[in-house]
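The complex appears here minus one protein chain, its other protein chains still in place.
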Amino acid sequence: MSVESRKKALHYFFDKVVGPLGYKFTPDSDLMDFLLEQEVMLEQKHGIPFCPCQPLRHDRSRDMQIVCPCIPFHRKHFDAIRRCWCGLFVHKDVTDPDSLPQIPPWEVGLD
Amino acid sequence: MPAKDWTYVMDEAALPEGKMTPVYPSGVNVLMARVGGAVYALEGKCAHMGCPLFNGMLEGVILTCPCHDWRFNIRTGEFIDAPELRLKMYQTRTEDGKLFVSLGQMEGL
Partner (left out) sequence: MKKISMYTLSTCPWCRKTKKFFTEHNIPFDFIDYDLADEATQKRIMEELDANGANGFPFVRIDGEVIVGYNPERYARLMGLEGALVK
């Protein structure tokens, strides 16, 4: 499968997951395209589309919490910053993703 | 429910306690499981990326997908880490040692 086809496939799968959680793909189409491409590359390397911006620890239980979309496992944090860490997904009401900085959990009062 | 909505899927004896088996009534991927004596019929593909769930792990009522470890409650179909996501559940019926599934989704789920 080509990279472009796989990007479309991931988009199809993830769209169905993030909608019920209150999220959507970022309206920044260049960012979306870049992140999906990185995930396809990560999937080709590891067999799994991990988050391109979080570390693999080589510990299955923890690594499975950064498989895209990882929103369910970081819900409080992402709900507080209205985006996921890499920015592939934003809250449904977000129209200007550039206005949402990457803020670590402790800066929004979480552990 | 009209009789025509029920599709025979397997013999009851072929589904022992704590086990899962994939069946394909009308081509639909359905996962049969028996826990605590009760038989459950769920969507056979993971809500995450469509991985086949029959290869997953069943511990009590918790089914773990073999691909990325997403966990579901087989009694409700709910994804443990975000109940907004769920697997479809199907009604089951036993008659003369045979298991039937209705592909109409269960009400309230």
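Think of it as A and B in the order they're written, each chain with its own count starting at 1.
Heads up, the rule we're going with is that contacts are C-beta pairs under 8 Å (C-beta built on N, C-alpha and C of every residue); 3 or more make two chains touch, one makes a residue touch a chain.
For clarity, every value in this text was computed on a predicted model and none was experimentally measured.
Q: Please identify which of the visible chains the hidden chain touches across the whole complex.
A: Across the whole assembly, the hidden chain touches A.
Q: Looking beyond the chains shown, say which of A:Val18, A:Leu42, A:Val67 or A:Val90 touches the absent one.
A: Looking across A:Val18, A:Leu42, A:Val67 or A:Val90, the contact with the absent chain belongs to A:Leu42.
Q: Since one chain isn't shown, list which residues of subunit A touch it in the complete complex.
A: Where subunit A meets the chain not shown: residues 31, 34-35, 38, 41-42, 51-57, 74, 77, 85-87, 101-106, 111.
The definition used in the following text is that only the chains that are shown with their structure count from here on.
Q: Between subunit A and subunit B, what is the separation of their C-alpha centroids in Å?
A: Using C-alpha averages as centres, the distance is 29 Å.
Q: Provide the residue numbers of subunit A that touch subunit B in the complex, in ascending order.
A: Listed in rising order, the residues are 13, 16-17, 20-21, 48, 60-61, 64, 67, 71-73, 75.
Q: Along subunit B, where are the residues that touch subunit A in the complex?
A: Residue list for subunit B touching subunit A: 47-50, 67-69, 79, 81-82, 84-85.
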